[in-house]
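To keep things clear, I will list the structure first and then write my remarks on it.
Here the complex is missing one protein chain, while the rest keep their positions.
And now, chain A:
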Amino acid sequence: MEQLRTIGRELAMGSQGGWGQSKEFLDLVKSIGEARSKAEEDRIITRELEHLKRRLADPDVPRRRMKELLLRLVYAEMLGHDASFGHIHAVKMTHDESLPLKRTGYLAVALFLDERHDLVILVVNTIQKDLRSDNYLVVCAALTAACRLIGEEAIPAVLPQVVELLAHPKEAVRKKAVMALHRFYQRSPSSVSHLVSNFRKRLCDNDPGVMGATLCPLYDLILEDPNAYKDLVVSFVNILKQVAERRLPTSYDYHQMPAPFIQIKLLKILAVLGSGDKQASGHMYTVLGDIFRKGDTASNIGNAILYECICCISSIFPNPKMLDAAAETTSKFLKSDSHNLKYMGIDALGRLIKINPDIAEEHQLAVIDCLEDPDDTLKRKTFELLYKMTKSTNVEVIVDRMIEYMINITDHHYKTEIASRCVELAEQFAPSNQWFIQTMNKVFEHAGDLVNIRVAHNLMRLIAEGFGEEDEGADSQLRSSAVDSYLRIVGEPKLPSSFLQIICWVLGEYGTADGKYSASYIIGKLYDVAEAHPTDDTVRAYAISAILKIFAFEIALGRKIDMLPECQSLVDELSASHSTDLQQRAYELQALLGLDKQAVESVMPSDASCEDIEIDRNLSFLNGYVQQAFEKGAAPYIPESERSGVVSVGNYRAQDHQETSAHALRFEAYELPKPSLPLAASQASISMPTTDLVPVPEPSYYKEDHPMSRSQTSSDSLSGEFGLKLRLDGVQKKWGRPAYSSSSTPSSSTSNQQATNGGASSEVGGSISSQARESSYGSKKQQSTEVSAEKQRLAASLFGKADRKAQAAARKTSKESPSTEKVSAAKATPQPAKEQVTPSAPPPDLLDLGEPVSSNPPLADPFTQLEGLLGPSSASPVVSETPASSSSKTPDLMSIFSDDVQTGATSNSTEPSLGVNVVAAKKGPSLQDALQKDAAARQVGVTPTGNNPILFKDLLG
């Protein structure tokens, strides 16, 4: 309907646009707009294409009409229909003498064809001719087409002309010639390598536009070999300086910024040139400082330049002053309301922490905010940042977070990425084997089909080798815990294939090793696995091999076990399987059952998976046999490559045997093994209920949440604002014990987590919508309390160091909670859930026991808070703590204790000051609401959601 009206308007205006579209084209667009289904649309276009086919082939059609017909063809192809019959007409039109037709021809050709297309050969000649044209527009059109269509072989044909055009009087032509040359360089560096000096020459072009264009190829060249261009550093710096000082004509300004795109390109180039080069970097500091000083954070493009500056500074030889400036700008980005700037801030932070990891500390809350943001892009970027700053101290929290997020995403590509990152981090920083195995289990459970099979093999090897330590006891404990966890998990439906393979392997190898489980129990489980996956041959093979191993171990121990009838039927079934691999395994099992103890022991030694197997690759033990055969007149072996004809069956058998030990003898005739990633299975794994991960029943939290929040509204509101204030301020290293009532903390934080989980699992897109979250909370204020408490704990565990204080404080509150909770008649269940949030829960802290009384008072007396505000809180213990905690790679109990002592001493002065700050800032109805309204208003202005299509005016006015 809307479309109709606008079309009506369009018709009323006539073809006022002056581009001479005919009624037919209008009708076409109109009917497509009105089409109710894709099928109808397809029908319309098919009809149109037939019509076009007829008309284009018609020699009587006037040339002006041809132009429109061709455009209609382009339109049809854009909508996804094959218009290849018209390509030749487009090529023909490029030969036309009239400029509009030629341009249309070039446009269509550039859209229809690519360098590999057969028809391109017909266009090259035209391009060649047109590059010599007197009309610069023709030359431009030809250059544009050349960028798109000239492939490696055709480059020599047009190269001389393009090089000539670098000196063309028109700057538009020079610019395009530079870009065309750049394009040729990208296509085939060797064919234009002798012309690279031209780019240097063009850098001195009179026209800034041409100079700017030259930066693009130079950037590529410099990326390839920075050392060859070090001499240009001074020139680049000079250009940047001139641009930044507004020496360029004002026509190059964009939103009051002087030539921002040139500045950005220059900064990118300088970043490459200055990387690891102290001398080159030395030239840059002044101009970078200037740009920072003049930086305009109000406009988008100004921020783009500042961001590029940060990138440059983090790449070149570090300079403390510059880094400070960069950190300051980064914090501005992070505190901004705009998601775009937050995104850039997170990215910039990721760059800066590479140089100075401490910078992250200051922004911990902002980072955690971003982690919980409904914006998926921001969230992913934040995970990237966390990935970069993972250390052995925070790996548990980060990987847990990642897994939690991973479970809910449906995007396979990203899921794969984050799963492999989890694996990588876990492999690199795992604090204990136990944790590692648990983490891997989780990853495999939820994304097993997406991770590299190598990871599965690594995990199996790890369980087998036990981290290479000599402590056999620990190893066997590890194994039995793995067996325990797998036995628990194996019954679950829809486990990914590779995870099942691991389970089968571990159960087979170690299921009976500690004597806890009987062989028949394990075999029963393995049988269940094989039964439950009738289509997955690999899993079945793993299962049957595991069964075989169990039998072998039992026989070797001299115990006689009977084959279960269903197991026997499985073996029978597999012996008749269409898979030769399964058949063989089944037969091997049957054969093994008939062997005696000694033979079994040597065939299947216990726990020998790590032993090296000696392979006689030359099969020397067969030499005698071969010799005999020769003597009897057998033909010598001819390698497969030198042979033609049928491969004998005997070879197949030999190959079958070899395949497991050596890959060298693979026959080409076999298909490559297909990756074991059945799509359906993995999709199934995504749809697993997430409640499995959260062991606590949901409803109880919501129930207990509300009475509590009502009973302490006053303190809640204060602490709510406290949380907000924290975020606004960036909270510098002095957020000691939180100044809010303790009783709401544990339960609300769990409910927060619960809500996030619940919200996420219910969302199809995997992103948590803020609405969902909001609706699950009683009030906005309460939400911020929860978030702040949760966040602080998270921050503490992520960033460690000085923030242990916060963690300690959080612990305190959680410890005090049982008493208050008893009052509000709540269950004590939240505790275990809370422990999940901070898995690295330190041991009970004796120092805190005397504190419960003081947990509430800070809020009671505003005057003492005021005093706290006046007294400078410079005595923050951060500095003194830093060396202690940074030196301790593994969680150091002593340092925690010492932190707490300091916390106890300083908390009185630091925490109330925060509280009052908040009160001061948050007086009045609601600053945040106002901001939100403002943002909403802006939003309406910028991206109008109404149906009126002429709304760009709002934006551009």
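Convention: a contact is a pair of C-beta atoms (placed from the backbone, for glycine too) under 8 Å apart; a residue touches a chain by one contact, two chains touch by 3 or more; residues count from 1.
Just so we're on the same page, contacts and distances are computed from a predicted model.
Comparing "ALA-interacting subunit", "Thioredoxin reductase 1, cytoplasmic", "AP complex subunit sigma" or "Sodium/hydrogen exchanger" against the UniProt entry of the hidden chain yields the protein name "AP complex subunit sigma". From the set A:Gly86, A:Pro226 or A:Pro260, the residue in touch with the chain omitted from the display is A:Pro260, counting the whole complex. Across A:Ala57, A:Leu99 or A:Ala228, the single residue that touches the chain missing here is A:Leu99.
In the complete complex, the residue from A:Lys175, A:His283, A:Arg421 or A:Lys442 that touches the missing chain is A:Lys175. Of the options A:Glu48, A:Glu77, A:Asp205 or A:Glu509, the residue whose C-beta touches the omitted chain is A:Glu77. Although one chain is not shown, part of chain A still touches it, namely residues 6-7, 9-10, 17-19, 21, 25-26, 29, 71, 74-75, 77-80, 82, 97-100, 103-104, 107, 111-112, 114-116, 135, 137, 143-144, 147-148, 172, 175-176, 179-180, 182-183, 186, 209, 212-213, 216, 219, 251-255, 260-261, 264, 268, 300-301, 303-304, 307-308, 338-340, 342-344, 373-378, 380, 411-414, 417, 765, 767, 769-770, 935, 939, 943-945, 947-953, 955-956.
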